[in-house]
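Selected chains from the complex are presented in situ; the others are not included.
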Amino acid sequence: MCGIFGIYSHEKSNIVKKVYYGLYALQHRGQEGAGIAVGNGKEIGFYKGLGLVPEVFSNKELQNLYGHIGVGHVRYSTTGRNTIENCQPFVVNSSFGKIAITHNGDIVNSKELKHELEKKGHIFVSTTDSEVIAQLLVRELLKNDDIITAVTNVTQKLNGAYSLLIIYDDTLIAIRDPNGFKPLCIGKDDGAYYFSSESCALDIVDVEFERDVAPGEMVVVDKNGLNTYKLPNAKEKASSCMFEYVYFARPDSVIDGVSVYEVRRNIGKILAREAPEEVDIVSPVPDSGIIFSQGYTEEAEVPYYEALIKNRYIGRTFILPTQEERDLAVRLKLNPVKYLLKDKKVMLIDDSIVRGTTSGKIMKMAKKAGAKKVHLRIGSPRIISPCFYGIDMATTKELIANSKTDEEIAEMIGADSVAYLSIEGLVEAIGRDDLCLACLNEEYPTDVSCKFECGNCKK
Amino acid sequence: MCGIFGIYSHEKSNIVKKVYYGLYALQHRGQEGAGIAVGNGKEIGFYKGLGLVPEVFSNKELQNLYGHIGVGHVRYSTTGRNTIENCQPFVVNSSFGKIAITHNGDIVNSKELKHELEKKGHIFVSTTDSEVIAQLLVRELLKNDDIITAVTNVTQKLNGAYSLLIIYDDTLIAIRDPNGFKPLCIGKDDGAYYFSSESCALDIVDVEFERDVAPGEMVVVDKNGLNTYKLPNAKEKASSCMFEYVYFARPDSVIDGVSVYEVRRNIGKILAREAPEEVDIVSPVPDSGIIFSQGYTEEAEVPYYEALIKNRYIGRTFILPTQEERDLAVRLKLNPVKYLLKDKKVMLIDDSIVRGTTSGKIMKMAKKAGAKKVHLRIGSPRIISPCFYGIDMATTKELIANSKTDEEIAEMIGADSVAYLSIEGLVEAIGRDDLCLACLNEEYPTDVSCKFECGNCKK
């Protein structure tokens, strides 16, 4: 995941607070680190740290930053340890002055590119793709000091997913990879252009959504305004990540013209059609299952209840319970409403089943609360193959759907039935035919073969 | 508000962690302070502090506490400054050893009692009712060292709302005032008795709900088991606070046999009947309006959407925005889903309108997002009179309903219509006739006349 946000103010007003608010609105895309770099056309100042946006930035840190061009990043760690070195923006000093880069996505061939650069004497202080891109960019600039040409040349070497925001001199550059894996959109008000991973952040800083950056498009904003360029390898047809609609993005965002909220509601409706079951009530596993369940209730005409109550005060300072207290810990986060479940046939809707442990505890709690039957529906198809474009492997590898049938899972977790959304259902729910479904059907939009035999390679 | 939780373990096991988890489940009843006192039959250890339960207690503080009798408290400041002195449990040393008291509610005549005690030479370090009760209790014990008699005598002097948990020697005493203003219930497992402001906390520590403490009942647990006593002034008919159902309690709690969740759903249905309006969608103002809206959707057969998205990461470390950034701050917390609102007639449901400022901003955002009509329904009747039994005056005093008609409010906040729940509707939704409705109809269940002319009296 990760989220990026950028601004170029033609009025030369200080945009640091707006970048901060933009990142706050994108906090759901990454909670492990945050950073902001701000340029004034000459110098670039920056600050970054581990944690949530308001943990990293107090007024003090914001006051030290000043400029009319800004980029920010919230970090979700896919590759590399969660250290401050791996936080973004990645800011470097070079022969061409300071450059700041933020990146959302995963470069499939970053390891190859890194090896080649290392063989030429380059060194790396982080494990981020941004650093690889920075090194490539400076090398291209040495060959050709036109930034447009240089950035274009860099993109021709990259294989994978990248939505990028780059500050260089008095220029802000936004790029979406040729497949358009990750979202990136443009906002505008009287004085400035805005770029954001999701449109919800534009809403929040009260800026009009202008349009999505097209797959394979490079947008360049400088004092003369906005110009757009098409990357030579831009694809005819995009391969946008379906997971943005299902899970990652905020429901108030619209990605490539499709409302995330509507997709999730559609999924709920399709689930009701694809795997119907006679039940008394439908209830989400909060928070992910909420909108799916609203669609389900509409289609199946079964009353909607929130029969599992989430404790809103559970935070990261929670004292880790002893082994014996584990069940208690799940219940502390999620308590079944006995009154609603007693003697009822219940449909629960969640977004995934990871190892099955938590799902199993939820089933057990629901049954103990008196539910006669508990059925589980999953608002995403089965994930069967790794993602090389930015989703955490550790998580998908453990997905129970890789190795078990619905019936086996149901038995294992103690549900009366389990069903996943079909791939066709997902495509129908989104209403687009230009999606990346590689983790569902193993059809990768780019070459993902690995040239290394290292074993601990990400592939 | 405030929440209290207590345990007496007959197996003499250390109950401090369970009190901690119980308080965690009651966190919604008070976020300003927390404390735990633990007794072993002789000594009482305690720790308290300002902030949320996990902010006050780390493993270190919990490890310093050990015993088989425990009481805990989460603080919501009604009277007095938010200082550590005003946090509970209130633990004192006396001629009769250590005593720990936790209190939920407000004693109407505490000021008179305090003055009388002061005239007899007593001094006070806090502004809590608990300290008044502690002083009265020790005086009664001097007259009659039977704790049951002494506590009974104390209660005969108290006018107002009090759910109390008291540790004395090897005894845990639980009392609910004669009117039963505030909830208090009993749980039980093989080895221990539990007391909690709400049944949800019993669920969470995985203990069976036994029954509610009756209005005017005193329950005494010691090594011989549980005994119950009826206070001499116990009322025939209770006057339970209706706000517990409407707003305070967690929806997974059942109070005096009535499910909080069901009450809120009923309110939504009744709102749909009492003030119908032709709309395309109904949406809650999160989080308070969610269950009301689910009832509304069922009754009015209008689709349910969550058209205002709450940012789950907004916490207390949020940087205060400048005056110009205030609108932005509301939007950061609550963003309208344009896709859902555009060209729609919308019904929003909230639990109250305080000053009208936030409601006004929400109406404005909804209209800007494209809503054709925005109607507002409030899931509680109009509050017209102060509460002397434990609800913050500062808040009710500012309630806009005191002085304006529905139409005036609608105009002020920019809504197309506004309607509150009727008192009859509320009573129907709860299904009880033994409620305190004083803040709605000025019929106070106890004498609330004030003997002082001080001006800064709470009355």
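Chains: A and B, in written order; residue numbering restarts at 1 for each.
Following the convention adopted for this analysis, contacts are C-beta pairs under 8 Å (C-beta built on N, C-alpha and C of every residue); 3 or more make two chains touch, one makes a residue touch a chain.
Since this is a predicted model, take the numbers as computed values, not measurements.
The complex is a homo-oligomer: 2 chains are shown here, and the full assembly described by the structure file contains 4 identical copies.
Just so we're on the same page, only the chains that are shown with their structure count from here on.
Rotation relating subunit A to subunit B, from a C-alpha superposition: 180°, rounded in steps of 5. Inter-chain spacing, taken between the CA centroids of subunit A and subunit B, is 38 Å. Put simply, subunit A touches subunit B in their complex at residues 17, 20-21, 24-25, 27-28, 31, 52-55, 57-59, 62, 200, 203-206, 250-252, 254, 259, 261-262, 287, 290-291, 294, 297-298, 303-306, 309, 311-315, 317-319, 325, 327-328, 331-332, 335-340.
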